[in-house]
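Shown here: the complex without one of its protein chains, the others still in place.
For reference, chains read A and B in written order, and residue numbers begin at 1 within each chain.
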Amino acid sequence: MSATDTDVGAALPKVRVDYLPLLLPLLLAVAAFPFIPSTSTWVTLTIAGLAMGMMIFVMASGLTLIFGLMDVLNFGHGAFIAIGAYMATLVLLPLAAWMQADSVWLNLAAVMPAVLFAIVVTGALGLAFERIVIMPVYGQHLKQILITMGGMIVAEQILYAFFGPQQIPLALPTSLRGSFQFGEAAVEKYRVIAVLVGLAVFAAMLLILNRTKIGLLIRAGVENTEMVEALGYRITRLFVGVFMAGSALAGLGGVMWGLYREQVNAAMGGELMVLVFIVVIIGGLGSVTGCFIGALLVALATNYAGFLVPKAALITDILLMVLILLWRPRGLYPVTSR
Amino acid sequence: MTLPMMPLSGDPPRSRVLSAALILIVLALALAPFLFPGAKPLNVAAKVCIFIALAASYDLLLGYTGVVSFAHTMFYGIGSYGIAIALYSLGARWDAIGLGLAIALPLAAALALVIGLFSLRVQTIFFAMITLAVASAFAVLASQLSWLTGGEDGRSFRVPELLQPGTVFIPRDVLGVAVTGRTLTYYIVFACCVLLFLLLLRVVNSPFGRVLQAIRENPFRAEALGYRTVVHRTLANCIAAAAAAAVGALNALWLRYTGPDTSLSFNIMLDILLIVVIGGMGTMYGAIIGGTLYVLAQNYLQALMGTVSTATGDAGIPILPQLFHPDRWLLWLGVLFILSVYFFPTGVVGKLRGGPS
Partner (left out) sequence: MSALLSLSGVETHIGRYHILHGVELGVPEGKTTMLLGRNGAGKTTTLRTIMGLWRASRGEIRLAGERIDALGTPDIARAGIGYVPETMAVFSDLTVKENLILAARAGEMDQSRLDWIFGFFPPLKKFWLSRAGTLSGGQKQMLSFARAFIEERKLLLIDEPTKGLAPAIIGALIDCLKEVKRRGATILLVEQNFRVAQEIGDSVSIMDNGRVVHSGTMAELARDETLQHRLLGLSLDTHQ
């Protein structure tokens, strides 16, 4: 058998990079332009959309990765969002003086520990949640939905019990207040930071997924967990790590959102989950890139619609989801075989 | 089929304790205006009837078809708002009630049809998420369209004269308890809820119902056997939605008010979920047991919790006062819910029947 014989019937593999979804947010921004009265308003709305999108991406990316790898949908993911925000307040409120100070360094000295604390706590709680609540119901979707929903209820109630039902105000640090001026357009400083943080998280996730062995295992596991085990890897250990990371990301998102809205309340997790679900559905369960695009789309749509037709913001998101599902029934980048 | 079996569609409680409990509950509800005189107990009784019927309609979906939907309260709300808007706009007339029903029920079924066709092809999880999103959007929409729905404040309206509390049929001195329009309304609610329950029992015990259960067990097998799962699931969705709308209409009639908090709030969705799971999924009777337990707990457990809370607070124990605060009763129900899913998947009814979990 010569070498060329084995090439018989071998097609040259087509290089198929799926660019179209990547362009969608750009298309949406451009499409909205004619409808918005002034350019500076459009700029403000677009930046707001990008910032919000990044925050939602941070919250949703963990969820989609967890589902893709472990086939577990945590309806209680929102609890980690709220818990992250509350943990940040535990650090930031005592350090209010540093937050108000007119020095970037003092501000950072308050914010960084808060973020770190939030991430560590939510990560640890994620570990506990996965081992205690979720592990017994691997593979049973119905029970998972019910149990994680129950977990969400309990978590929210515990937050109410410890922190009270009222909102906790969370002022932005001084150095992050205010806006940059670009001509007529005012761009809030915090929004720029949010975009940078979101991009950093995205870049880090892509790097880990594509350049490390763990990322390799995750990507392979998303496709076929059985085969990864048949190659000798104890992938269930990886599950726990991914769940912790996903929960920690939710916590980070919660901190970002809390600062954005300058208040924290126990119901924020549940409220944001609807958007997170829409984003995850649009992006395709298990795809980080899809989640990124989906988050940008949803946030931009919410901001544009919120300006043009204030009552229809959520409906617009649903419509967007329906349109995308009609185009690609399993989301923009369906990764898993499920 | 023997005579007692017929109204129960051949699906009896199959447990002495359960039968006794059910008979007790039904009797108590039937005689409520006379056994528990007073506005509050009657309110509780009406709420029990309504929650039982609503939970039963949800059990059709969750327990028998194996579909997790978070849009059920949306259909309940459609029924409620249908009646409210009709009576508000047209005045306190019986034909207004008829019109409200004639619009709300088909609307609910149609919406269920659209959602079903669109997303019942997909996995459980996908469907659950989509229904959550749609229901949330609907709730927002309802509170935004204040010209129609009364917005956040909802709609109060007057009911036909026969149903008004001021209408006295039999004065107090005759039976010890006055029979008023309120009593009549209660019995309408009671009778309709009983009827709905029995109808749903009929549906789940029909050949259609058996196919649903087959689909729940193994959709691929059912498909291979020739049953179109999408069609069956969609139909079940529509029936459940119409039933929920009917219950919503009854609720509006009883409260003489409809608002986002009484009909569309996500809390109601969670309540139903809790009731069906704790009572027993796929049993129908679970709705009765669960609904009764739930409403009783909501109204009387909170008082108990309040006592514990103040006691632990006075004793200086940390944390416990907050955890047992009456407002936190949902926390304990949530814990019970989680424990049920783990340890009593067949719920209270399943345990009473002594069957395998």
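The working rule: contacts are C-beta pairs under 8 Å (C-beta built on N, C-alpha and C of every residue); 3 or more make two chains touch, one makes a residue touch a chain.
From a predicted model like this one, the values you see are computed outputs, not experimental measurements.
Considering the entire complex, the omitted chain makes contact with A. Checked against the full complex, the candidates A:A79, A:V115 or A:V228 give a single residue touching the omitted chain, namely A:V228. Although one chain is not drawn, the whole complex shows that of A:I36, A:L127 or A:L216 it is A:L216 that touches it.
Listed for chain A, the residues touching the missing chain in the whole complex are 1, 3, 5-11, 13-16, 213, 216-217, 219-220, 222-224, 226-235, 335.
Just so it is clear, only the chains that are shown with their structure count from here on.
Taking each chain's centre as the mean of its C-alpha atoms, chain A lies 34 Å from chain B. Considering their complex, residues 67, 73, 75, 133, 136-137, 141-143, 145-147, 149-151, 153-154, 157-158, 160-162, 165, 270, 273-274, 277-278, 280-281, 285, 311, 313-315, 317-318, 321-322, 325, 329, 338 of chain A touch chain B.
For chain B in complex with chain A, the touching residues are 66, 68, 118, 122-126, 128-130, 132-134, 136-137, 140-141, 144-145, 266, 270, 273, 277, 319, 322-323, 325, 327-328, 330-331, 333-335, 337-338, 341-342, 345.
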